[in-house]
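Shown here: the complex without one of its protein chains, the others still in place.
== subunit A ==
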Amino acid sequence: MFARGLKRKYADQEEDGEGAPAGFGSVPAYSLQRQSLLDMSLVKLQLCHMLVEPNLCRSVLIANTVRQIQEEMSRDGAWRGAAPQSVGRVPLDRLVSTEILCRTARGPEGGHPAPDLGDDPLQGPVSELSTVSSAQVPRNPQSSLWDSGNPRENRGSFQKSLDQMFETLENKSPSAVEELFSDVDSSYYDLDTVLTGVMGGVKPGLCDGLEGFAAAASPPGSSCKSDLAELDHVVEILVET
């Protein structure tokens, strides 16, 4: 359907997105389809971003798809207003709005990612071992896409909007989990407590008790309010008030 290798003529690309008549052949249709796929993907990413518990795998796959489309569009020269030498040129309108949406939604959380939950507190005496092994050389950044010699600037804003999305995705999970469990009495997880019948006649309801406890320690009102405020702001931008 979107197979590469479709022959395309440069002249036909001038008609991108201008509603080429149906009988024109596969050339403008391909560009239109590609553009609509890009639009659809960006919308999906935005919706992911608004969920309380975003699905990281799905977001990564969609983001990679977006990168692929965008890379192909750059190669084709279909990336309007972004010739390789144009540093600081304004990107496509829809990408500007994406960037603004991302930046706004990220707002009050600041510039640094939340600390990882799974790392230190739970590894007891072996924490040293884990720390040593995790202090490794940082992975090679996703290589070939960005090594092709094209300057980053014309893709910078787009890349940035994706990056911000990921940082926010990361920020959401740890803080939500921390808040959820911060007040939970750790004796609930003590096997002895469970078995010696302190929880006694509520065995089947033990889990219910835990769920109830966790729910009681739900996120404090302030972070909910700021999420709502961000959402309002985003909606305002979307409806262009």
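Here are some notes:
Following the convention adopted for this analysis, a contact is a pair of C-beta atoms (placed from the backbone, for glycine too) under 8 Å apart; a residue touches a chain by one contact, two chains touch by 3 or more; residues count from 1.
The working rule: contacts and distances are computed from a predicted model.
According to its UniProt record, the chain left out of view corresponds to "Serine/threonine-protein phosphatase 2A 55 kDa regulatory subunit B" among "ATP synthase subunit a", "Serine/threonine-protein phosphatase 2A 55 kDa regulatory subunit B", "Phospholipid-transporting ATPase" or "Translation initiation factor eIF2B subunit alpha". Interface with the hidden chain, as seen from subunit A, comprises residues 1-4, 33-34, 37, 40, 53, 55-58, 60-61, 63-65, 68-69, 113, 116-119, 121-124, 126, 129-130, 133-134, 136, 138-139, 141-142, 159, 162-163, 166-167, 170, 173-174, 177, 181, 186, 188-189, 191, 194-195, 203-204, 206-207, 210.
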